[in-house]
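Here it is: the structure, laid out below.
The complex appears here without one of its protein chains, the remainder shown in place.
Each chain gets a letter, A and B, in the order it is written, and its residues are counted from 1.
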Amino acid sequence: MRDPVISRDSELGRSEVKTTTCYMCACRCGIRVHVRDGEVRYIEGNPDHPLNQGVICAKGASGIMKQYSPARLTQPLKRKEGAERGTNAFEAISWDETFQILEERLGNIRATDPKKLALFTGRDQMQALTGMFAKQFGTPNYAAHGGFCSVNMAAGMIYTIGGSFWEFGGPDLDRAKLFVMIGTAEDHHSNPMKIALGTFKRGGGRFIAINPVRTGYAAIADEWVPIRPGTDGALLLALIHEIIEMGMFDREFLIQYTNAAELVNLDEKSDTFGLFVRDPDVPVRPDTFDTPDRLWWDRHSDAPVVSRTGDTEGRLMGEFTLPDGTPVKPSFQLLKDRVKDFSPDWAEGITGIPAATIKRLAHEMGVTARDQKIELPIAWTDCWGKDHDTVVGNPVAFHAMRGLAAHSNGFHAIRSLSILMTILGTIDRPGGFRHKAPFPRPIPPCPKPPKGVHAIKPNTPLEGTPLGWPADPDELSVDANGTPLRIDKAFSWEFPLSVHGLMHNVITNAWRGDPYPIDTLFLFMANMAWNSTMNTVEVRKMLVDKDENGDYKIPFIVVADAFQSETVAFADLVLPDTSYLERHDVMSILDRPISEFDGPIDSVRVPILPPLGDSKPFQEVLIELGSRLKLPAFVHKDGSRKFRDYPDFIVNFETDAGSGIGFLAGWRGKSGEKFMVGEPNPSQWEMYARNNNHFHYELPRSYQYMRNWNKGYLTWAQRHRLVRYTDAINIHLYSEVLQKFRLAAEGKWQGKQPPEHLRERVRTFFDPLPFYYPPLEWRQTDASRYPLSALTQRPMAMYHSWDSQNAWLRQIHTHNVLFVHPSVGAENCFKDGGWVWVESPWGKVRCIARYSEAVEPGTVWTWNAIGKASGAWGLDNDADEAKKGFLLNHLISEELPCMVGGRTVSNSDPVTGQAAWYDVRVRVTACTEDEPAESWPQFPSLPDVPGQTGFKHRVQAFFAGKHKG
Amino acid sequence: MRPAFSVLFLTTLIGAGQGLLVALVAGQWYFVIGAGPAAESGRFYALGVVAALAFLGLGLFASFFHLAKPQRAWRTISQWRTSWLSREVILLPAVVGLAMIYGGVHFLEWKPVLLTFTNQKSLDLSMALGFLVAGAALLLFVATGMIYACVRFMPQWSSAWTVVNYTLTGLSSGFIAATAFATWAKSPLAGFFAAAALVLTLTALVGKAVHLWRNGRIKPTSSMRTAIGVNHRNIRQMTQGFMGHSFNTREFFHPGSPEAVKGVVALGLAFGFAIPAGLVVAAWVVGEWQIAVAAVAIQYAGLLAERWAFFAQGHHVQNLYYQTRG
Partner (left out) sequence: MNDKQYALVIDLNVCVGCHACVTSCKEWNTSGFAGPLPDTNPYGAEPSGVFFNRVQTFECGTFPATETIHFPKSCLHCEEPPCVPVCPTGASYKREADGIVLVDTDKCVGCKYCSWSCPYGVREFDEVMGVMKKCTLCVDRIYDLSLPPERRKPACVLACPSGARIFGDIKDPTSAASVAIFESSGYQLMPEWGTSPSNHYLPRRKAKILLHEDELVRADNALKIEADLAKPAFSAPSIDDMSSW
């Protein structure tokens, strides 16, 4: 008998263990890859990595099957002469030819009209590089997935507290006592969130989940609060209402650290109506973004005083008149007035949550925050020079993601959440919300989008950054007529604060030539012909649509992908990327690093295996292209190539000559003695590799909290060039930025003004205080015809479309079904497991329905991106993903007709341009007996492409390395 | 439970073989005790044994299809202390071996008397061997039956009735085969076999009916509550953890609908018992061997159906965990 105990892994062949960073999702855990005789044998979490501390997830542990996926692309491909787009008819070409084609085409565009190149990337982790490439190229038409992902979360929170959930900050579950999770199924912090939740629950913490659906995280919640989709704004306002009414807000925190006590000009005739009143005698340094000249109404002297001076104490409530007769109120009073009518009873009617529950939730939050205070013996000094002996925390933590974000009223709902967190006094404090470097940022952050046509010039880098943070109407990307500069109309009057762009409208706009036609659509890591597009059926038609001359309306499409996705079929040129185990990569501080609460962390990926076939890291492609196109950052003054390859680029690139700032923050300086700022270090990669592929700077304890107002931290951050300013980042309970746009809409702004047809829209939605409105799409939808909300959720074991090619993961989610409450089935005469039609005003799909009691009865939902086009992803034509699985995207429109003055606008949040995925309303009806048991729509099966690995066997028995014998 | 055809053939074929052996021995004993008119020839028994061996051989052959690694079949005898399967594997060759000796002794007409009783009847070697053969065959019935009866987690099988049924159906099919054989051979035993076959078949039918009735009244020992240990009245599985298939969804589930299974049960009862019983009577009365052979053939088909249904109606406890593909 074989003795299992001595059958030791390390003796079964030549084994090595190498470390790198996972990329089965955007969480970026540290992994240890065991390779046996050149094959991947085992991928485990790296116990010495700060992010995942040794654990791994279902996807990460299935990396082997991604490495050996039949969908891998291995050769550059050119659409066959005469073949139609969308048919996967390609010929393999060399990289030389590929670069020639690109160099010529892009060179021409750059020399004539750089904005005719639209570079859009999906779930990538190198936006700092792709964005820099676009800027250097000179096109404003660049964005990543943020616009269709969760820009509401970023904008709503960053414009309020200077930081956000997503990859920028999170709940401190180590210290929290009460944790409220809203609209989150999985999110980017996959493993860390699970580690934290496990610890939190085992420590006896109370966990409340607010979600129309109870799966995953919500399953282990101590209380599930089912809410009607799109109504969280109402719930949050009612919670604020109750907390204010009960006097359970953190008064000291609000006065000192937010603009709650600052006085707002209420003189309607004034040009500064709705802005804070300022004392002109207070000196304002020019390098200040948060000016110290605002006024308080002092409680002791009962008179206006300059805020945060001497022994004054601002009033939060009341109504006052300044000596010059100006009526003013503290902004908190305005908030109080605003929420006066938003009572729990009011919210019950909207959200479906009983008023008593809403009240109790508010009380739980208020009492926990107030009575379970944490006081850490950490001394720190605030921005006004006051020393504190302790750091105080109110241990109520929140987390929210796309359940709030992916609605057209998400921005204001998220503002409401930020304000709720603020009045509970939980910002960057123990047990509450904590920032992660490089956050907090000034409100709004400094980068600005191009402000006019002058910013775009042939053969010249773009002025400004393609994406940025407008602080007022003058910082919009519009021309003199108010027409958008960008193909996706980001930073236009339609979506002024669309800080991540609107990728979901690029194809439609480019096809229509609105605001102008483009030449080349360059997609990297984005499956825009399938799961990341809205209105998929029509968008696929646009990609192949031709003009009167028989030319494609979108003349040239380049797709950089590692796998045979649905989008590859629509490319004219395909650039095969490597797998994550085959390339160098950087998770940079310039982008969204993996920082922890205690300080900045950035990390790298290093190759474990050689690239498969002729695949090439996209990073290398960009360096090569940048050099060939002679983009200034990639060439010397004489036009000669500056960087040998991507690793060389990472080491030697500096944001400005001699700036000492580059993509990696760790081990800078000649011999790695510096960090954040320092000369290039030729051994930087090795130093990262030796430190488990990351650099972690742990801030001194006194810099770890209250960073918006922490003088020590802000000075440190400024010295290390994380920020330009050391001003306090006071919380915008009341948003002056929004009010400025409203003033413009009202004609009271000196600078840019919205076109007439958009004035009312801007005026309505740029409310300096949060309010609730039903999602915009509902205005146009007949609720009696389409009574149900349709949602998707992230499955924990799948990343978007990536994993149906994965032999192990696809067995967990081979196809998707529509989960419905049994009452929906009863009303519409279908049974559990029956085939149904799901129709929205925009389209319909046929799929299988399954009964569930864990869903709010007015909601139906499915797992995201499981459905596939037949033949894509290296799957058999009859794979379940294509024949039973379906895509909800067919039901979602990228545009809403007749929204603004009879015109069509994007189906997005009117403030941020966030794609409103979860606003769609549907009805579900039974299929008839004679209909085929197959999902609909179906598309012609795609053949394999040349060079596609297609390792396929009826039986696959993976055993790495030496075969058993 | 998914009916494995190898097992259906195995159990029905060896059952018939064992039954036939028992019938032959009973027939011989019938003469020995003087109940029959005249003795049969050694060749008759030898031929009968050959027929029985054919059944057993075919069964054994089928059984190899059940083992994924038949080349290791020899290993299966090692656990006779605890495993009924092991015991079956030991008994089956024992029966075959004993039957061969028994047949051989008859063929050689080698009948040394071992014992003479006071009533002048004697026990010769062949008869003694016959008892051994019959005893072994009966033990084998028990072993085969116990393989199923001791699967505690299959309440439909886990009953003495399973052993009773395996034994009675085996005997019934063996005696009907014997009837056919005797009728064809124009043996005087034909009537004895037919009568016994009739009695056994009807008894088997009753036994089967009782078993079915019992199975209809089973109260499950386990429930979702105990399966996942959550004390709730209303528990539903949303997903079994995978959407395709696995061994556990193939082995323990059958493809047919409940109606189809009921139909097969009825077929099994009719073809396995009722019709053969009638045909045996007919064959007996008419004396045409073809009728008896038809009885054998029809019963065999019926028993395959009966055994298929026996599997298909088995609801394994593990199925609690595999209720929803999703």
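The definition used in the following text is that a residue touches a chain if its C-beta (ideal position, glycine included) is under 8 Å from a C-beta of that chain, and two chains touch if they have at least 3 such contacts.
Keep in mind it's a predicted model, so treat the numbers as computed, not measured.
In the complete complex, the residue from B:9, B:45, B:102 or B:252 that touches the missing chain is B:252. Touch with the chain omitted from the figure is made, among A:382, A:880, A:895 or A:919, by A:880. Considering A:371, A:547 or A:931, the position touching the chain not shown turns out to be A:371 (whole complex). Only one residue from A:175, A:214 or A:605 touches the chain missing from this view: A:214.
Interface with the hidden chain, as seen from chain B, comprises residues 66-70, 72-73, 75-79, 82-86, 89, 147, 150-154, 221-222, 224, 226-230, 232, 234-242, 244-248, 250-252, 316-319, 321-322.
By the touch rule set out above, chain A reaches the unshown chain at residues 1-2, 4-5, 7-10, 36, 41-45, 47, 52, 54-62, 64, 70, 178, 190-191, 194-195, 197-199, 201-202, 204-207, 214-220, 222, 224, 226, 246-251, 315-318, 360, 363-364, 366-368, 370-371, 796-797, 805, 807-812, 814, 821, 852-857, 874-876, 878-880, 883, 952-961, 964.
Just so it is clear, only the chains that are shown with their structure count from here on.
Measuring from the averaged C-alpha position of chain A to that of chain B gives a distance of 67 Å. The part of chain B that touches chain A in the complex is made up of residues 236, 238, 241-244, 326. Looking at the complex, you find that chain A touches chain B at residues 811-815, 817, 850, 852-854, 880.
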